[in-house]
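Note that this complex is displayed minus one protein chain, with the remaining chains in position.
As written, the chains take the letters A and B, and residue 1 is the first residue of each chain.
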Amino acid sequence: MSETNIEGNSRATSPAGREPDHFRRVMIIWIVLSIIGIVIWALLAPVILPKGASDLDGTDDFTITVLTDLAIPVAMFVFVFLAYSLFFFRTKDRPTEDPVPLKPRPGLQIGWLGITSVLCLFLFIWGMVAYYQETAAASASNTLVVQVTAQQWQWTFNYPQYGATSQGAQVIELPVNRPVQFLVTSKDVLHGFAIRALGVRIDANPGEMTNTPVVTPTQIGNYTVNCVELCGLFHSDMWEAVNVVSDSSFNSWIVSQGGHP
Amino acid sequence: MTEKVVTETTTEARRPSLIQNLFPSVLSGIVLGVVGAAIAGVLVNRITTAINPDGVPNDDAVVAAVYTAWVLFFLVGIGAFNDVLKWGFARRDPTPAEELQLAGKGQGLWRYFRWTTDHKVVGMQYLATTLFLFFVGSMGAFMIRLEQSRPGAIFFTPSTYNTIVGMHGIIMIVAAVIMVAGPFGNFVVPIMIGARDMAFPRLNALSYWLLFLDIPIIITTLALGGFQTGWTGYAPLSVQGLTPGMEAYCFFIIIFAISTTVAALNIISTVLVMRTRGMTWGRLPILVWGVLLSVFLSLTAFPTFMMSQTMVVMDRVFQTSFFAASYGGNNWLYEHLFWFFGHPEVYVILLPSLAIAAEVTAVFSRKGIFGRRMLVGSLITISILSVIVWGHHLYFSGSNNALDAPFMLDTELISIPTGFFFLAMIGTFWRGKIWVTVPILFVVGTLVNFVVGGITGIYLADLPTDEILHGGMFVTAHFHFTLVGTAVFGFFAGFYYWFPKMVGKRLDPTLGQLHFWLFEVGFLGTFMSLFYAGLIGEPRWSANIAPPFATPNTIASLFAILIAVSVFVTVYNVIITLRSGEPAVANEWGGKTLEWSVPTPVPLENFEELPVVTSTPYDYGSPEPYPSDVEGTTLEGPLLPQPQPES
Partner (left out) sequence: MSTSLEHVHELEPHIRVGRARAAVIMFILSDALSVLAILAAGGYLNSLNTESQFKVAGDHPPAFLPGLLVAIALVLSGLSYYWWERRARENEGTGQAAFFIVALVFVFLALVGQIWVNMSLGYTTTPFHAYESVLMLITWFTWVHFLLLTIIGLLLLGRVLRGRLAGHGYIAEVTGYWWYYTVLSSLLLWLFSLVI
């Protein structure tokens, strides 16, 4: 690429004597730090990211991992060039003469635009493919439907296929490994229905019914559903439990809520 | 600081008396405004009580009337309409002496408290107001961090907390919109393009005083019960009865939209027609490009914001139903209107700061901006793209799923011109002679923070990741990295850079460095913790932090203490500098843009003779100290002092 041009320029215009090859130094530092960064992220990611509990969440978390892997070298590039410049090109006090201006490098600029465009296109295609995979999942015949009604400041959950309403302490019980879809609406203002662990999120709009993609919980466990759209006084208290349980536990829970399995 | 009147003989300038200074002034504006507001309030109270079958007044109508009357009567009181009437009905055009009187000649410090047309006065007024708004907004921020430092609702009721969050948000947003275009767009840009004032000096004063009278409006929300919606003012929550404090927010926006539109008209006209000879578009300093593009964007963005708030006021006062589902309204309408404004608005905030970063880097690296022309092209591209990406705020609203893909594409495309900005900056630093001063420190902070802010924007732009991050603290951390870490740091770079020219004194550089390091370390600590909180699922706007999120929030609150200290360090620095700071020289930094070629303090007429520009202000490495030529002579004389060694 045209990085070699800068390198050549620096050699050609430096005063007599051996001036260090700044550009090569920077590139080496950049590569080393990027590798270290990626390794650290590979070690940290499983610790930082919550355990995914659904197929969707797994894809989303994987996308975060990949994005970060791409982000580290990009960020390092800027940091390393900045830090290097500040250390090696700084003057003690106010400079008394100007440095030699860099030659204009249209090739470098075009090349840079080219690389960033390719990166951008990659991100876009990845995002589209991942999202298409998630949302185009056809409803299997045994998809569980949960109706969610949001109001200030609580959630209500209905299981229309079973004639059950989650009474008393509002919770969502879900059988593991069975596709589920949430149909969401609101009674008053805008709310945001989000189950982080399952990777689903959709707004609850008054007067409209919106649905999440079909998601399949894959891990038994206890999670939470939060409200993620400011809805007034007790917005941050608007969270309930989401329990992913075995089929038999689910069936007995349905019966206990007044429904028929 | 008093301005030396350059010539006393050519214009008949008598020292005005105290009465002449007071009427009209901000004092008469406030008095008349309060009186008018009170009368309107009582009137509408009586009228709505009489009309209403229940016999109770329409509180929202009363508040709306109070605010409207406050605006009109304040403007009358400060003399804003005097010139309008004179334009139409006077027998003659204003004399030069009258124009100079309006521009504040001979009034000393009073001119900052009156309807003054001199762009430098307006610039200083904006600077003082910006700093005030930042101070108030950051007090709100510290209260938020205090409340969020531990789980449970600790210090504030939910209603108070939501109001604090909303006020912090909207005050900071307003401050960020005006922070560069207001102080520097007004003070510096006309001088930079070789003009003696803005195209419309009176409109300049109008845009400032509209902002000034707007501030009590948002403060009064505290007396009216506050507002629960946060800075985005989402309907239908904003239409719910509760308290009339919501009107404060709506009117704050409506008036601000008018102020910004007036300022935008002025700046655009100025840059279009008032450039001096030789100042072609190709030689325009990058700051001017940044401010110009920013205000042009705001011109296109604010009308929908204003209409959205008008509709909210109508829903509240007159029971219309733009946003009430049971009567055919829909909250998606609000979201579209708001975000059609809201996204370009962040670029309104960002572009001038990026321009400052480029401007300052060139001066302190003693090198021309690398890839300058393509940088300008990038800024233009960012402006255009920013208008068509608003749907990424609506990915999970449930509306228009088919448009998600095009919006995602547009949003990610913005990263290309933004990436070019980084190339330009790196190329300018590279192999320069970098003089590390406080302005350049803030530029470095801007760039470091922008890397994080920009990259995390990609996470939010991508549909699969936004699915788990939207509405969470990750979003909060992202926009703080871009709006504060990038834009506000860029503002401070400009602040330390132009303060010697605007005020004529030197800020203490040690305190400036302390400000930077405290701010940057505190900022990184606070918002990196909040990124983590967002990754693990903490929602936004949490008055009551759930226990799983306690640790990152406590860490964030501890780091926020550093930011708080940095605020007080800066306040102290400004105060002691104003009292007893060292006087600055005309060209403090050796810059080549035209503002450094005029004396400090800048005389009322800016230039004794308007310069003729012959090159860009970035031709470092050439023997000419300034890019302008005075009538073909070589560059000598009192107009163009050479950079002096420290005395």
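One rule holds in what follows: contacts are C-beta pairs under 8 Å (C-beta built on N, C-alpha and C of every residue); 3 or more make two chains touch, one makes a residue touch a chain.
Here the structure is a predicted model, which means the values were calculated and not measured.
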Fill in the blank from the handout: Omitted chain touches shown chains A, B
Practice task
Among B:L43, B:V56 or B:V84, choose the residue that contacts the chain missing from this document, as touch is defined above.
Solution key: B:V84
Completion exercise
Answer key for B:V44, B:L100, B:M425 or B:M473 versus the chain not shown reads B:L100
Completion exercise
Out of B:F132, B:F155 or B:F318, the sole contact with the unshown chain comes from B:F318
Handout entry: Residue among B:Q20, B:T49, B:T68 or B:T310 that touches the chain left out of view
Key = B:T310
Handout entry: Per the touch definition above, residue among B:V121, B:L237, B:L337 or B:L354 touching the missing chain
Key = B:L337
Practice task
Could I get the residues of chain A that touch the absent chain, sorted low to high?
Solution key: 207-208
Handout entry: Interface with the undisplayed chain - residues on chain B
Key = 6-7, 10-11, 84-85, 87-93, 96, 99-100, 103, 196-197, 199-201, 203, 261, 264-266, 268-270, 272-274, 299-300, 302-304, 306-308, 310-311, 314-315, 318-322, 324-330, 332-333, 336-337, 603-605, 608-610
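One rule holds in what follows: only the chains that are shown with their structure count from here on.
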Practice task
Would you mind pulling out the distance in Å between where the CA atoms of chain A average out and where those of chain B do?
Solution key: 31
Completion exercise
Given the complex, residues on chain A that touch chain B span 10, 22, 48-50, 56-57, 59-61, 63-64, 67, 71, 74-75, 78-79, 81-82, 85-86, 89-91, 93-95, 97-102, 104-105, 108-109, 112-113, 116-117, 119-120, 123-124, 126-128, 130-131, 134, 184, 188-190, 192, 194, 196-197, 199-203, 205-208, 210, 224, 226-237, 239
Fill in the blank from the handout: In the complex, chain B touches chain A at residues 158-159, 162, 228-230, 232, 234, 236-237, 240, 324-326, 330-332, 365-368, 370-371, 374, 396-398, 404-405, 408-409, 412-413, 415-416, 419-420, 422-423, 426-427, 429-436, 444, 447-448, 451-452, 455, 458-459, 461-465, 467-468, 470-472, 532, 535-537, 539-546, 590, 620-622, 643, 645-646
